[in-house]
Structure formats: C-alpha cells, structure tokens
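Partial view: only certain chains, each at its native spot in the assembly.
Chain lettering (A and B) follows the sequence in which the chains are written, and residue indices restart at 1 in each chain.
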Amino acid sequence: MTLSARNRLSGTVESLEIGENTAEVQVELRDGETVTAVITANSAERLDLSEGDSVDAIVKATDVMVDA
Amino acid sequence: MTLSARNRLSGTVESLEIGENTAEVQVELRDGETVTAVITANSAERLDLSEGDSVDAIVKATDVMVDA
C-alpha cells in the first residue's frame, strides 16, 4: 500500500529510549543526519523496535515547516 | 532564539510551486534526499522564498512517524 504522507526518509534506529508514556527514537539517515521521532511507548512495543533496525521516518508535507 | 521543535534539516529550495492557497516547497538535503513541505501561500510570500535559497526544514518530533 502507498501512504498519502509525502516524506519517507530511510535510516537506522541509532538510539531508542522507551519511557512510561512515550518513546524517543533517533533515526540516523544515510548521510549521518539524525531525525528524532517521539511516538507512544505502546507503538514502540507494537513495532518491536531495537537499535540497528532499518526503519523509515515518515512525515506529512503539511507537518514540515520552513525556516528561511 | 531556540525552537522546541526538535528536527532542523538544512538544505536548499530545489523547487517551489505557489498555488492559490498553499505552496509546495521541495527542500534538497545535503545528501540529495528531498523533503517536501506544504505551507500556506501567504507564508511562502512572507518568507520571500526562491529556488536556490538556503533553508531549514523543521519538524516537531511528535509529528515524525516510524515505519518498521
């Protein structure tokens, strides 16, 4: 299936901190840049995430701001 | 000033389409990967964006999803 969210950045789970409510996932992109995702702790467990996993960081185009 | 939104990806405006209500901004990151932002047409004019401009694509960590 194809998702309407436009941005799909491939990378690897560099670090993963699962707290009581939320989980902070650092995704290292191919060029070494890091994108941080904060998802619910339940979702982190449901996805069975571990450091080193290949993942995509997904962002809707309308959630991207521009600073110029 | 420092913004609470966590992700700041530096790049260049690769393409810019300003429509009646919204503007679609393709930001090329350093490694050639492209991030798409859809902002309001007013904001695109207020930022006086042009192709080739250096910009940052900014995303809140809670707006980043993970696909694993």
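As a working rule, a contact is a pair of C-beta atoms (placed from the backbone, for glycine too) under 8 Å apart; a residue touches a chain by one contact, two chains touch by 3 or more.
None of the values given here were measured: they were computed from a predicted structure.
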Identical protein chains across the whole complex (2 displayed): 6
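Note that only the chains that are shown with their structure count from here on.
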Find the geometric centre of each of chain A and chain B from their Cα atoms only, then give the gap between the two centres in Å, rounded to an integer. 17
Taking the touch rule as given, give the residues of chain A at its contact with chain B in the complex, in rising order. 5-9, 24-25, 27, 29-31, 33, 35-39, 43, 47-49, 53-68
